[in-house]
Every structure is written in structure tokens, then in C-alpha cells.
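Right, I'll just put the structure down here and ask away after.
Right after this comes chain A.
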Amino acid sequence: MNVRLYIWQRGTAALMAPLVLIHLAVMFYATRQGLTAHDILGRTRGSIAWAMFYGTFVVAAAIHASIGIRNILVEWLPVRDRAAAFLSSGLGILLILLGARAVFAVVFA
Partner candidate 1 sequence: MSAPPRPYRRNALWIAAMVHRVSGIGLALFLPLHFLALGLSLQGAARLDSFLRWTDIPLIKLAEGGLVFLLGVHFLGGLRVLFVENFDWRVNQFRVATAAGGAAAMLAFAFLIQVL
Partner candidate 2 sequence: MTIERIETDILVLGSGGAGLFAALHAHDRDPSLTVTIATKGLLGKCGCTRMVQGGYNVALHNGDSIERHFMDTIEGGKWLPDQDLAWTLVSTAPERVRELENEVGCFFDRNADGSLHGKAFAGQTFDRTVHKGDLTGIEIINRLMEQVWKRRSIRKLEEHRAIAMIPDTSGKALSGILMIDIRTGKLRFVQARAVLMATGGGPTMYRYHTPSGDKSMDGLAMALRAGLPLRDMEMVQFHPTGLLAGPDTRMTGTVLEEGLRGAGGHLLDGAERRFMGDYDPKLERATRDVVSRSIYAEMKAGRTSPNGGVYIRMSHLGPDDVAKKFKGMVDRCRDCGFDLAGGLVEVVPTAHYFMGGLICLPDTSTDMPGLFVAGEDASGMHGANRLGGNGVANSTVFGGIAGDVMPAWIAANGGHRPPDEAAIAHEAERCTYPFGRKPGDVNRLRERLMDLMWDDVGVVRDAAGLARGLAGLDAIEAELMEIGVPDGDRAFNLTWHDWLNLRSLVETSRVIALAAARRTNSRGAHFRSDFPEPGDLETSTFTVVRQTGSDLTITDEPVQFTRVRPGESLLVQAVAAE
């Protein structure tokens, strides 16, 4: 890892820290209030704030996790830098696509 990847990885981690806290809090609240599709969608549908919140989370997690996995590939599997970069970018893109789809689903669909 070099300084550029490091900054993205740690930066997104720092960004996610408060997001995770909020997410956990919401989860606790949600499980108490009942976890039905109706409840969930009731909270999220049409809420730009939720869209922003989870949108940011998705992007940050995708960047963060793909760089993390890249390091692990290099260290634990016989994968060289280039291949690891390729694979982990794939993971990142996958996460962003699925994540965007999920946010779209719960907010706008």
C-alpha cells in the first residue's frame, strides 16, 4: 500500500465511524420498533436525507473494503500487485452498484 491508497482507506474509515454509530443506533431502534418491510420502507421512502446517508455509506464502504481486500490478496494469496488491484477494483465496483441499487430500492422505488 502506498500513501494514496492509505489516505483513501483511512479517510473512508474515519468517515464511516460516525455513520456506523448512527447505523447501529437505527438498527437497535428498528428492531425494537419491529422489523417489517412496511416499517423500514416507511422510514426511508422518499427521504433525501436517508438517501444521502446511505449513499455516502455505500461509497465509503466500497472504497474502504476494496482497498482492504487488496492488501489481503497481496499478503495472503499468491497474487501480485496488478492482479490484486484488478480484483479489488472489481469488488469495489460491485459494492457500489449493489449498494446504489439497494439505496434506490428503499428510497425511491
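In picking the candidates, the idea was that all candidates are chains of the complex that A comes from, given by their letters.
We adopt the following convention: contacts are C-beta pairs under 8 Å (C-beta built on N, C-alpha and C of every residue); 3 or more make two chains touch, one makes a residue touch a chain; residues count from 1.
Just so it is clear, the model here is predicted, and its values are computed rather than measured.
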item	value
Which of 1 or 2 touches chain A - same complex, any copy	1
For the chain A and candidate 1 complex, residues of the former touching the latter	10, 13-14, 17, 20, 24, 27-28, 31-32, 35-38, 40-41, 58, 61, 65, 68-69, 72, 91, 94-95, 98-99, 101-106, 109
